[in-house]
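This part shows chain A:
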Amino acid sequence: MRTLTNVLWRLWLPVLLVVLWWFASANSTNLFVPPLSRILGVMGRDFTNGVLLQAMSSSLSNLALGLLIASVVGVALGLILGETKRLRLILDPYIHFVRSVPQSALVPLIIGIFGLGSASKIYAVALACVWPILLNTIDGSLGVEVGVRRVSRVFGIPRMLYYRRVVLPGAMPQVIAGIRVALPIGIVVMVVSELFASNVGLGFYILHSSSTFRIPETWSGALLVGVIGYVLVIGFSLIDRQILAWYHKSGAR
Partner candidate 1 sequence: MATTTTTPMAFSGRPSVNWTLTFQRVITLVVILLLWQFALMSGLLPKITPGVPDIVTSIFTVVTMGNFWVGFGYTLFAALAGWLLSCAIGVVLGLLIGTVRPLDRSAALIVEFGRAFPTIALMPVMMLVLGATTNMKITMVVLAAVWPVLVQSILGSRRLDPGIVSTATVFQIPKGLWFRKVLLPSALPFIATGVRISASIAILAAVGVEVLTQVPGLGRLITLAQEAERWDNALAYLFFAGIFGWLVASLLGRAEGRLLRWNRQSDD
Partner candidate 2 sequence: MSNTESVPGGTLTRVSEDSLLRVTDLSLGYGEGADEKRIIENLSLTVGNGEFVSIVGPSGVGKTTLLKGLSGLLKPKAGQVVVGGGALEGPHRDVAVVFQDYSRSLMPWMTTRENIAFPLQGRGQKKPLRNKAADEALDAVGLGGQGNKYPWEMSGGMQQRVAIARALAYNAKVLLMDEPFASVDAQTRFDLEDLVIDLREKLGVTIMLVTHDVDEAIYLADRVIVIAEKPATVVDVIETGFGTHRDQVATKADPRFQDARGRILTRLRK
């Protein structure tokens, strides 16, 4: 009973807004603001004929690859910088500067260099996502207990083993937090780079439909990207909670 009222409390306003949108736009004569029913209808059609699925798979695989590269590079560099104080101090201002560059400004350059294909999208995502992961990994590795560190030194644990079994597990929660911060940035950069220039993907779907004045398609693409972004972020934080819960229970720290 209590959970039911709770769910109702949380749902009524969003539902009301969607319903309002539905009816307010039902008889819309504004060419640029089509009825919600049409937008959803178009979305359903393009889902069944596979257009959207194909676009999604291309966009999402670019995103995943970019994020993967960013994670590998960010974690590796982060562990090294976290363990070498001098290097960290030297590079600190540069890292902060590069991180401050608005990622969207990089998109034209990367596409200019790497062309229209998937590679440029993957690099753009990777380049934008690497910074939060890097900085968080540094933080995480700095958080590894001095005692643990010293013990490893005393027992002469080899360098690679030390990174793999001591620092990385210790820094894991922070690494995951970094990826969680990076994910929405990656989605934004993915969208921007596809909207900038592309011939596949969700951005292309949106861009192409708007340039050919198929307005409902433009709306449905934009909404779909938004919903996918939302689902990814929420999904990741759920997984994240699972991983971390397991992690803390296992006593890996």
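Here, a contact is a pair of C-beta atoms (placed from the backbone, for glycine too) under 8 Å apart; a residue touches a chain by one contact, two chains touch by 3 or more; residues count from 1.
Selection rule, in plain terms: all candidates are chains of the complex that A comes from, given by their letters.
Just so it is clear, the model here is predicted, and its values are computed rather than measured.
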Chain A in this complex - touching candidate among 1 or 2: 1
Contacting residues of chain A [partner candidate 1, same complex]: 6, 9-14, 17, 32-33, 85-86, 88-94, 96-98, 100-109, 111-113, 135, 184, 187-188, 191-192, 195-196, 206-207, 210, 215, 218-219, 221-223, 225-226, 229-230, 232-234
